[in-house]
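Attaching a single structure in C-alpha cells format; questions to follow.
Note that this complex is displayed minus one protein chain, with the remaining chains in position.
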Amino acid sequence: MTAIDRPVMRRPQWHWWVIIPPALLAALLFGAAIGEVSIPPQVVLKVLANKVLNAGYAVDKIDEGIVWNYRMARAVVAMCCGAGLALSGVVLQALLRNALADPYLLGISAGASTGAVAVTILGLGGGAISLSIGAFSGALVAFAFVAVLAQAAGGGVGLRAAGVIVLAGIAGSQMFNALTALMITKSANAEQARAIMFWLLGNMSGVRWPDVFSALPAAMIGLLACLWHARALDAFTFGSDSAASLGIPVRRVQLLLIGTAALVTAVMVSVVGAIGFVGLVIPHAMRIVVGHRHAILVPASALAGAVFLVFADVISRVIVPGQVLPIGVVTALVGAPVFALILIGKRTSP
Amino acid sequence: MILSCHELGWRVRNRAIVNDVSLSLRPGEKLGLIGPNGSGKSTLLHMLAGIQKPSRGRVELDGAPLAKMRQRDIAQRLALVEQHADTADRITVRHAVELGRTPWLSALRGWSHQDDAIVTQALADVDLSGFGDRHWHTLSGGEQQRVHIARALAQRPQVLLLDEPTNHLDIRHQLSILELIQRLPTTAIIALHDLNQATLCDRICVLENGTLRAIGTPSEIMNEPLLREVFGVCGHFLVDPADNAQVIRFHTATH
C-alpha cells in the first residue's frame, strides 16, 4: 500500500463539527447586532445576556424588543431557511443527477405563489387565512400534482425516472404559473400583483419567534434525513441503477428524500417567500470546497446556507438606507460573485 | 445453485425483450453471456441483479426469491458492473471504489480500517494501486472500467455480474481483467462480445432475440451452424500451436 492511497478526504471531516457551533453563534451575533437602526454593541450584548442568562441589565424596552424579538428571531429563521434550502438543493441535485436542480424544481414556488394569490386576490378565506398558509397549501398541492404526474408518466428507476421528475416539475410549474397569471389578470390590479411579487422574492420582515417553531423543526428534519441517508446519496454518484446495485432501495429513498425536500421547501417558502439562489448554488459551492462525500457535504451545505442567509438578510436591510430590498435580490446579487470567485479560485489552484 | 432464474421474461409495449429464460449457476462457475446487439444481455443481467423487475418468471439467489429480498441484502451478495456508468461529479478513484462498501455500512455501522483494507485490495486487484487520488474525469475509458470493477469487488460479492467489462480496454487490460475474473473464487456472469474470450468461461449462454438459444461448455456450444444462425458469420476453428487452445477466426457469412 502506498502513501498516496491513504484516504485523504476522510480526515478533515471532524473539523466541520468543531467549526459549526462557533460559526452559527457568530452569525447569530452578527444578525442581532446589525439592522436598520444602530444599537450599540454593548446594548446588544446586555440584551442577549438578559434573555439567555437572565442577567437583569437595565435596557431600553424598544432596544430589547428589536434585538431579541425582531433580529434574533429573524436570524434564527434565516439560518433554518438557508440550511433547509441548501439541503433540499443537495438532495435534488444528487438524486436527479441534474446540476440545475433547485428546491423550486418541483413546482413549489409556483404553487406557493398560486396559493398566496388565491388568498390575497381572490380573497379565499376572507382575510382569516394568512399569506403563509395560502402559500404553504399551494406549494403542497403543486408538489402533489408534480408527484402524481411523474408517477403516471413513467415509473421505473434509472435515468428515465429522474428525467420524468424534472419534466413533471416543469409542467407543474408552468401550469401553476398560468393559474396565477389567470387570477391576477381576472381580478387584481397592479398594486396587488406588485405586493405579492415583492413577497415572493423573499421577505423576512414579518418573521418573529413563532415562525421559528415551523422553520426550525423543518430544518432539523431535513438535516437528519440527509445525514441518515448520506451514504445512499453517495451511492447515486453513478446514477440510480448503480445505486440500486449498491443496495439502495432507490424508489423508497427517492420518495422519502424528495418528499422531505419538498416539505422543507414548502415550509420555508411559506415563512419567507421563495428565496432563490441558495438552494441552487450553495451545494455546488460546497462541493468545490469540501468535495462530494455527503457525510461532509450535507453539514457543510447546511452551515454555509445558514450563515449565508443571515448575512444576506442583514445586507438586505442596510444596503439601501431607510428601505428594505427583497432578500432574494440580495442572495443573487451577493451570491453570484462569491460563487464565481470560488469557481475561479478552484480552477487556478490545482 | 447460487443464482438461478426460471422462465424469466420482460416485455415492453408488447415486445418481448427477454423471453422465457431459465438458467442456474453453480458456485464458483464463470458463465459467458453472448449474443448479438439487442439480444437482451443487459436486460437479463439487470433482472438477475434485481434492478429490473421481471414481467414474468423469478430469480433466486441462494435459493431465496430475489423479489422478496431487501436491495441491501442482494448487494451484499451480488454486484453488477454496468456498461456505461459515468458521473459529472469531481470524485476521486478511491472515493468511487469506496462506494462498493455501501451495502455493508449503515448510519450505525461506520467506516472501519477493514473497509479501507478491502478498498485498497480492490484497487490492487484491478492494477490501479497509486491511482487513488486521481480524479474520475481524468481517467481513460479503460481505467474508468477498471474502477467500476474494483467498486464491484469492494462489495465482496459471491456473484459478480459484468456487462461487457472488456469494452474500452486495451488488449493488455482486457486479458488482465479476464484473468482476474477467472482467478476470483466468485461466481460470475460475464456478458462479452469477443467470442474467443467467451470460450475461456466454464460455460457459455447464447441469447438470440431475448430467448435462450443454447447453454453449455464452450466445446458443446461453439460450432459453425450456431455462429452462422445467431451471429450471421462464418467461423473457422483453428488451433494455437503455443498451447493447443482452439481459436475461432471469423469471416462474413457470404464466404
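Read from first to last, the chains carry the letters A and B; within each, the first residue is number 1.
Basically, a contact is a pair of C-beta atoms (placed from the backbone, for glycine too) under 8 Å apart; a residue touches a chain by one contact, two chains touch by 3 or more.
In this section, contacts and distances are computed from a predicted model.
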item	value
Record-based protein name (UniProt) of the chain missing from this complex, from "ABC transporter substrate-binding protein", "Quinol:cytochrome C oxidoreductase", "biotin carboxylase" or "Phosphoribosylformylglycinamidine synthase subunit PurS"	"ABC transporter substrate-binding protein"
For the chain not depicted, the shown chains it touches	A
Residue of A:130, A:151, A:177 or A:214 in touch with the missing chain, whole complex considered	A:130
Residue of A:41, A:206 or A:345 in touch with the missing chain, whole complex considered	A:206
Of A:43, A:121 or A:278, the one touching the omitted chain in the full complex	A:121
Touching residues on chain A - with respect to the absent chain	35-37, 61-62, 65-66, 68-71, 120-121, 123, 126-128, 130-132, 187-192, 194-196, 198-199, 203, 205-208, 317, 322-324
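The rule we apply is simple: only the chains that are shown with their structure count from here on.
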item	value
Residues of chain A defined as touching chain B within the complex	1-2, 4-10, 97, 99, 157, 227-228, 230-232, 234-235, 237-239, 241-242, 244-250, 287-288, 291-293
Residues of chain B defined as touching chain A within the complex	46, 49-51, 70-76, 79-80, 82, 85-92, 94-96, 98-100, 102-103, 105-107, 111, 116, 120, 123, 129-130, 132-133, 148, 155
